[in-house]
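Single-structure report; data block below.
One protein chain is absent from this view; the other protein chains keep their places.
Let's look at chain A:
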């Protein structure tokens, strides 16, 4: 059964729900957001990802209306929201601390926003029951926030921010306070709820795994700028900079000198080592310093020399990290570089034949490595 692919960012006729137009935000002399432009589309699950202090939370607070834009403008459905105070925006936020009102019951917390809209009583009741059902909290309606567990509080915060059916829901590190197992379950729950309600979600996180799991597109940020905005797969497979390649997942970065050759580049990286070849459509000019980024799982490792490989290097196993389902081998080349190779442990441990100090061959295909500019 074929599904239509959800890719509004590829369609030039689509009107974005949110537009950042040359937005700059300064706190005194510090520039938190630097001349940033970005389009987010309806029904997207958009992740802002970056280390702390990269400006992702500032972006979110500007969308919610808690921070004013210094320069540029933000549009929501085509309307400049600069002059609109937070209580008049069709945007709701789920806070990192959840910010549940401790003096109100779960029911009253969820009804809080609806009551502000002066809705009739039975309409409020219906909507609250719907939200309680969506987040599986029916049993806890009359408890106070301090009487429920962390995971339940997180769901109350979500229910409360969704109750007003906002055009846009902002989630500030929504799963930060949960332990790993609960976080993974909740990620899928979030995706499920986002799909059911059809709300546009913008999530702020520093956890790249979380961003990759939930988001339709990820924006990697650093020092107030967008480094790359793309689907999780493309962020991972074809990063456009060393920063992104290094920030997302595990990667081998090989520095070398590139020369254009055929449909890619030949890269010499060390004395006595073979020339590596990588296919790319990108043009780095005729020659110069460049980087190759290769994911460890795309490097195959073997004890015997494989036949007919373009990229083939030899080294000795320095370290083995056994993760249960995977093993990562740190292989030291004769020229000193360490290259990581990852294999799935599909066989029982007794059947594996590689160990410390073993001489091994590493190889990868022409398309496995990504050529990046310096």
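Keep this in mind: a residue touches a chain if its C-beta (ideal position, glycine included) is under 8 Å from a C-beta of that chain, and two chains touch if they have at least 3 such contacts; residues count from 1.
By definition in this document, contacts and distances are computed from a predicted model.
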Name under which UniProt lists the unshown chain, selected from "Tetratricopeptide repeat protein", "Cytochrome c oxidase subunit 3", "Multicomponent Na+:H+ antiporter subunit B" or "ABC transporter permease subunit": "ABC transporter permease subunit"
Of A:25, A:56, A:127 or A:160, the one touching the omitted chain in the full complex: A:160
Absent-chain contact - pick from A:49, A:93 or A:293: A:93
Touching the absent chain when the full complex is considered, from A:55, A:113 or A:315: A:113
Selected residue (touches chain absent from view) among A:14, A:37, A:79 or A:149: A:149
Hidden partner interface residues of chain A, rising order: 64-66, 85-88, 91-93, 95-97, 99, 101-103, 112-113, 116-117, 143-144, 146-149, 160-161, 164
